[in-house]
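Removed from the display is one protein chain of the complex; every other protein chain stays in position.
Up next is chain A:
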Amino acid sequence: MTTIIVLLVFAMFLGGIFTGGYTSRYVKRMEESSIWGWITTVDHKRIGILYLISGGFFFAVGGLEALLIRIQLMFPNAKFLVGDEYNQILSMHGTTMIFLVAMPLLFALMNAVVPLQIGARDVAFPFLNALGFWMYFAGALLLNISWLFGGAPDAGWTSYASLALPDYSPGPGVNYYVLGLQISGIGTLMSGINFLVTIINMRAPGMSYLRLPMFTWATFVTSALILFAFPPLTAGLFMMMFDRLFGSNFFSVTGGGNVIIWEHIFWIFGHPEVYILVLPAFGVFSDVLSNFSKKRIFGYHSMVFALVLIGFLGFMVWLHHMFTVGLGDVANSVFAIATMAISVPTGIKVFNWLFTMWGGRLRFTTAMLYASGFIVTFVMGGVTGIMLAVPPADFQFHDSYFVVAHFHYVILGGTVFGILAGVYYWWPKMFGSLLNEKLGKWNFWTFFLGMHLTFFPQHFLGLFGMPRRVFTWSPGYRLELGNYLSTIGAFLMLIGVIFMVINVLLTLTKGAPAESDPWDGRTLEWTISSPPPEYNFAQLPLVRGVDAWWLEKMEGNEKMTPSEPLGAIHMPNASHLPFVMAVGLFISGFGFVFQTSEVGAIGLIVVIATLFIRSFQEDHGHHIEPLELSEKGVNH
C-alpha cells in the first residue's frame, strides 16, 4: 500500500514540476503540455517514435550489460563481477535485448512504415496500438526496476525450472522476470493482432496481397507468428508465477511436477520468437536492397513464399533447443530434419537478394552497407546453425560459446543490422531530416568490424570447451587470445554506437530537412511529405502494381493517381486510458513481485475499471474537413 502512495505522490510531483505547480487550472495545463500529447497519442507515427526512443534506451542498458560481461571475461580468473552479480547481468542482458530492444525497435519501424506502405490513414486499432506500447513500456520498466528493489532475475533469459524456482532463486528476481514479461508480452500480442487486421482490412484500392512491399509482407507473417507464439509464453509464465508465488507444482518435482514442460513451453514460444525477430529484418533488407539497386526485388513471389514457409516451419523446430534433454532418437531426428528444411527457404531469400543486387545500379548508402554486411554475416550464422542442427554434433556444441557465437551472428547480423538499416533508410520519413551519411559509414564500419571481432573468436572458444553462462574461465586452455579479442571487439561496437548517437543528436539539432522522396524510392511511403501529415494521405492512392510509386515514376507521373475525391477524413481521438491501464498493470505487477496480493488486486481493479470506462465511452473520433486540408496546402 505504501508503495502505491509513494508512486502516486511521485507522479503528481513530476506532473507539478513539468507544468508549473498546482492551481485550479492544473489539469488544463497538464492536458496542454507536450508530454501529455505524447502520453495520449494514438497516431501510429508518434507511437513508432515512442517505440524507437524506449527501444533505443534499453539498447543502451543492454549494451552496457554486455560490456560488463565482456570486461569480466577479458582475463582469466577476473574478479570484476562474480557469481550472482554476473548471473543477474547475464540474465538481464539476454532478456533486455530480446524483449525490450529488438522487438520494440522492430515495432517502431512497423508502426512508422507499414500503414504508409499499404496506403492507409491509420492502423486498424489506434487505441490498442497505444495500449500495446504502454504495456510493453510498463513491463520493461518493471523488469528493470528490479536493479533497485530486491535484485534482478538471475536464472538466464530462458529461466529454466528448477533453477528459476524459489529453492534455487530465492528473492524477487525471477518474479520480476515472470511479471514484467507477462505484461509486455500481452502488449506485444495486441500489437500483432493490430498489424494483422491493418494489413488485411486497410490496404488502399488496388493494393492486393501480391503487391504488398516486402517489409509489409514480413510484418504480416511476423504478426501471425506473434499471434500463435505469445499465448504459450503467457500460459508458461502463469505456471511459473503460480509455482513461485502460490506454491503450485507445475515444475516442482517434489509435488509431481515436470521441469521439461517449462522447456517445451518456453521453446514453443522461443523458437518462433527468433523468427519474429529476424523476419521483419528480412523485410527491411528486401526493401533496402531493391531501392539501392534500382531494381525490383528478384523473385518477388518466391520471396513471399519463403517468408510464409519460414514462418510455418518456425513452429516445427523448437525441440532443436532440447536435443541434449534425451527425448529419444526419433524425436531428435525429426526435429533435426525440420530444422535443416528451414535453410531451404532461407537460401531462396539469400540468393534472391544477391540476384537483386546483380546488375543493379548500386548505391552504397549506410542502409545499403548494413544490408550487404547482413548477407555475409547472416550466411555465416546460418552455416553454424546447420552445424547445430545435427544432433550428434549438437551434443558437443550444446551450452558452449559456439552457441553464443551462432545466435549473436544471426541476431546481431540479422535483427540489429536490419533495425539499423531501417533506421537509416526511414529516418527522413519519421523525422523529416536525413542522418549524416559520413558518420553513418563510420558507424557501419566500426560496428560491423567490432561485431565480427567480438563473436568470430567465440566459435573457437566454444570448440575449445568454454561453457556459456559461467562467470569465469581458467588459464591454460587456449582461451586467452579469443576472450581478449572478443572484449576488444565489444568496445569497437561501443565506438560504433557512439557514432550513431552523435549522428542522431546532430541530425535532430541541425539536420537538413528531407524531401518527400530522398532515396528515389519505390513504395508508397515516399509519395507523401517527410514527416507525413497526421492523416498520411489526403486522398488514398490507387495502386497499379508491385513498387507502386516506381511504376508511376516510370510512366512519367509526378504523383499517385488518387482513388477517391477529396473528402472529410476520419481520425481517432487521443486517449489517456492506455496509459492509465499500463500504470494499473505496473502497480499490480509490482505488488505480485513482492507477494502483496492487496497491491496486486488494486492494480488489477484499476485495469478492469479502465476497461469498462472504455467500453462505455462514446468515442467516434473526429473529422478533418477538406477545407482544413487546403489551408494546410494540399493540392486538389
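Definition applied: a residue touches a chain if its C-beta (ideal position, glycine included) is under 8 Å from a C-beta of that chain, and two chains touch if they have at least 3 such contacts; residues count from 1.
As a working rule, contacts and distances are computed from a predicted model.
J.: What is the missing chain called in its UniProt entry, if the choices are "Polar amino acid transport system permease protein", "Altronate hydrolase", "Cytochrome c oxidase subunit 3" or "Acyl-CoA/acyl-ACP dehydrogenase"?
T.: Spelling it out: the chain absent from the display is recorded in UniProt as "Cytochrome c oxidase subunit 3".
J.: Taking the full complex into account, find the residue in A:Y86, A:Y177 or A:F250 that is in contact with the omitted chain.
T.: A:F250
J.: For a quick check of understanding: of A:L105, A:L189 or A:A389, which residue touches the chain that isn't displayed?
T.: Among A:L105, A:L189 or A:A389, only A:L189 touches the chain that is not shown.
J.: Which listed residue (A:G15, A:P76 or A:P231) would be found touching the missing chain in the intact complex?
T.: Only one listed residue reaches the unshown chain, and that is A:P231.
J.: Tell me, which residues in chain A touch the chain that this view leaves out?
T.: Contact residues on chain A toward the absent chain are 124-125, 128, 189, 193-194, 196-197, 200-202, 205, 227-232, 234-236, 238-239, 242-243, 246-250, 252, 255-258, 261, 264-265, 268, 563, 612, 615-616, 620.
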